[in-house]
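Missing here: one protein chain of the complex. Every other protein chain is in place.
== subunit A ==
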Amino acid sequence: MDNYYLGIDVGSVSTNLILIDEDNELVFKRYLRTQGKPIDIIKEGIKELSDEFGAKNILGVGATGSGRYLASIIVGADIVKNEITSHAVAALDYNSEVKTIIEIGGQDSKIIIVRDGIVVDFAMNTVCAAGTGSFLDRQALRLGIDISEFGNKALDSNNDVRIAGRCAVFAESDMIHKQQLGHNQEDIIKGLCSALVRNYLSNVGKGKEITSPILFQGGVAANKGIKASFEEELNNNVIVPKNFDVMGAIGAAILGKKKAKSQGYTNFKGVDLYKNNYGVGSIECSGCSNICEILEIKEDNKVLARYGDKCGKWSL
């Protein structure tokens, strides 16, 4: 029986589950929308995995994404890793020569600088989400275009329109003005893609040395318009890996594999875990003035984990 390793990336917009084999080849991939219900979506993903594959030999699990701790509690992960390291590991596995990784997700955008196969610098967007997927989502909705069509439209533009990209709110009013002037939709979309790229480069990529090979990954890499704008702006070729949308999960799986091998066992609870009932309860502790919000995760009636307190009195 072949050996497999599971990677889970619970992000703000999407939850991804992937399975790799011993050679890090992808054999299963699910890209699901998180929709604010991470536990249900993780269960759904595991169920789909079980339906398609049955009980395979899953020997290691890695979790990443902003919901990585939650995912780890639910499925039993061998390693819990931040998104930056996971993305870098997956990118290096895809192309060991990579020097720059551009990753744009739902709420985060990151740049990772790699030299000689190690991460030497990185940056993430600060409080502003103007250069991320949720911003694009919102603008596509406003223009009444499906997000999957959005990027292709930009490619049809001959003459891009300058859109203010520094702030999502200003970009929106600028777009409305340009629409009222009579610019066509393709040009406005192209302008928006360029604005997002400019924002990314001046905000996240500020002061970084961006040299090729450049990998572009994360959900937004599906957008051909953005990719084209990056290539124009950087005057360089930008590579979008085949599994750009689940690179974080792939990285987590690779790390999970390594960890499980070195410890000699896996914490994975098995694909049947989707049959369990998971409940979340929260209480506000009134023990002191910190008024911590304590979260409790239950599997059927067993408390799996409790966290959120500052003092450690509730932690489990």
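By definition in this document, a contact is a pair of C-beta atoms (placed from the backbone, for glycine too) under 8 Å apart; a residue touches a chain by one contact, two chains touch by 3 or more; residues count from 1.
As a convention for this text, contacts and distances are computed from a predicted model.
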| item | value |
| --- | --- |
| Undepicted complex member, UniProt protein name, chosen from "Extracellular solute-binding protein", "2-hydroxyacyl-CoA dehydratase", "Mg chelatase, subunit ChlI" or "Phosphate transport system permease protein" | "2-hydroxyacyl-CoA dehydratase" |
| Contact residue for the chain not shown (choose from A:5, A:122 or A:200) | A:122 |
| Option from A:54, A:182 or A:207 whose C-beta touches the chain left out | A:207 |
| Per the touch definition above, residue among A:35, A:82 or A:315 touching the missing chain | A:82 |
| Among A:34, A:66, A:199 or A:217, the residue in touch with the chain that has been omitted | A:66 |
| Interface with the undisplayed chain - residues on subunit A | 66, 81-85, 108, 116, 118-122, 124, 126-127, 207, 288-292, 310 |
